[in-house]
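A single protein chain has been removed from this complex, and every other one stays in its place.
== chain A ==
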Amino acid sequence: MFTRTALEAVTRPPAAFLRSSWPWRSLAYLLSSVPLAALASGVVYAAVEFGVAIACAAAVLAVVVLGPVLAWFERVRLRLVDLAPVRVDRTRSAGPRAGLTARRARQASLPGTRVRQAAHPGTRARQAARSRARVAARLAACLRDQATWRAYGFVTLALGVMWVVDLGMVSLATWIPLVLLSGPLQPDIDLATGLALAAAGIVLLPLSAYLMTAWAGARAMITRAVLAPADAEVVRSRARLVDAFESERRRIERDLHDGAQQRLVALSMKLGLAKLDLPPGSPAAAQLDEAHEEAKKALAELRELIRGVHPQVLTDRGLPAAVLDVAGRSPVPADVDLVLPVRPPVPVEVTAYYVVCEALANVAKHSGATRCSVRGRLVGGTLVLEVGDDGIGGADPEAGSGLAGLADRVAVADGVMTLSSPPGGPTSLRVELPCPAPAPAETPRPAPSPAATPCPVLPPVENTWTTSPRA
């Protein structure tokens, strides 16, 4: 078994653990707190020598100036006890949209598309101003970034408390066994007692190894959670995957629309024309009729398929129109009340659309309802959607009803899904999707519907089952 962290190492068989490098790695990890100790001692020394006020100022200055360096140092020494890669990629931590922007930037630099170059030579002042603006923008992004503040918090903790525990653990774990081992060498202890003490020391050594490794592992876990949270990266990479799938679906939809569908329509038209030329009742006419019917069926099937792959109306007209359309095809009559003053960003629209589709499909398949409703509003920066029905209730997300997949999809968009479905009904599915202000539209978008009104807050439903990305 490949061991990746100190904590995993502790759970291995004792012989394997003690022979491994993990105790030594842990020792090194904890000892590398010495610079922190020196820094903290410096502050204490300053307090004694120059007064508490100056010491406090020095401490704040040290944290502010050295914070990023110390955070980097923590990540570097994390490798001693945690072999999983640590990635801190600031351009990515701006959220799922950052990936999109990067992709657009790449597309813009593809051959064939012209990239604007700095047009006027010798305008150094302007370039300097531009680079100053860039630095300011990066600084602002840094300050807005949660990761920056997490790092400062962690550094404060490490400087204030953690080094004491680190070095305390090392001394506790090494000092007692070493003192015991030195028994035979002590002048005022007789040899037999000394040897007995040394034996006790030898027994204690492995225990010390466990003690140190366990604390080093725990400390590393805290460090990773705060300074290099992996799950956020996973969520973001999932979001990028969903984005990629979505653009692929659009491409497939376009290809089917421009290719197979056009040809089938042309074929159907030719068959229709051919029918006009044949005398009715002839054997060929009957065959042709059949062929024509088949072509029409194929067209109808293809139409549904294309709609499933990517709903064009969602792109053209936005969420309310697309939802109205889905509701129109729902076997269970659905009332739609969806008013959005602005169009949400595309990934939010797509997620919301699939939520409604899946929810309505579930209503039709499982609920036994006679009517259902879709309601949606933008509340603050959140798109709140509710799909309710008057059916038998008892919807179970574990029973493969598609609800689990829906929850995953919502989680990728950083949203929360809440299901209330007591046996006997009614069922209500509530989805909240964070909905940042839409980016400057890349395609011309129609003006918001005149019916757009300020949105009343929907009352939260009773919470029986909730998923969230962090759950």
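Simple rule for what comes next: a contact is a pair of C-beta atoms (placed from the backbone, for glycine too) under 8 Å apart; a residue touches a chain by one contact, two chains touch by 3 or more; residues count from 1.
The rule we apply is simple: contacts and distances are computed from a predicted model.
**Q** What is the protein name, per UniProt, of the chain that does not appear here: "ABC-type dipeptide transporter", "Response regulator", "Putative tricarboxylic transport membrane protein" or "Heme exporter protein A"?
**A** Its record in UniProt gives the absent chain the protein name "Response regulator".
**Q** Looking at A:265, A:286 or A:342, which makes contact with the chain not pictured?
**A** The missing chain is touched by A:265.
**Q** For the chain that's not shown, point to the residue among A:306, A:374 or A:419 touching it.
**A** A:306
**Q** In the complete assembly, which of A:5, A:208 or A:330 touches the absent chain?
**A** Per the contact definition at the top, the residue touching the missing chain is A:330.
**Q** Tell me which of A:150, A:254 or A:375 is the one touching the absent chain.
**A** Only one listed residue reaches the unshown chain, and that is A:254.
**Q** With the missing chain put back, which residues of chain A would touch it? List them for me.
**A** With respect to the unshown chain, the touching residues of chain A are 254, 257-258, 261-266, 268-273, 275-276, 292, 295-296, 299-300, 303, 306-307, 312-313, 315-317, 321, 324-325, 327-331, 333-335, 371, 443-444.
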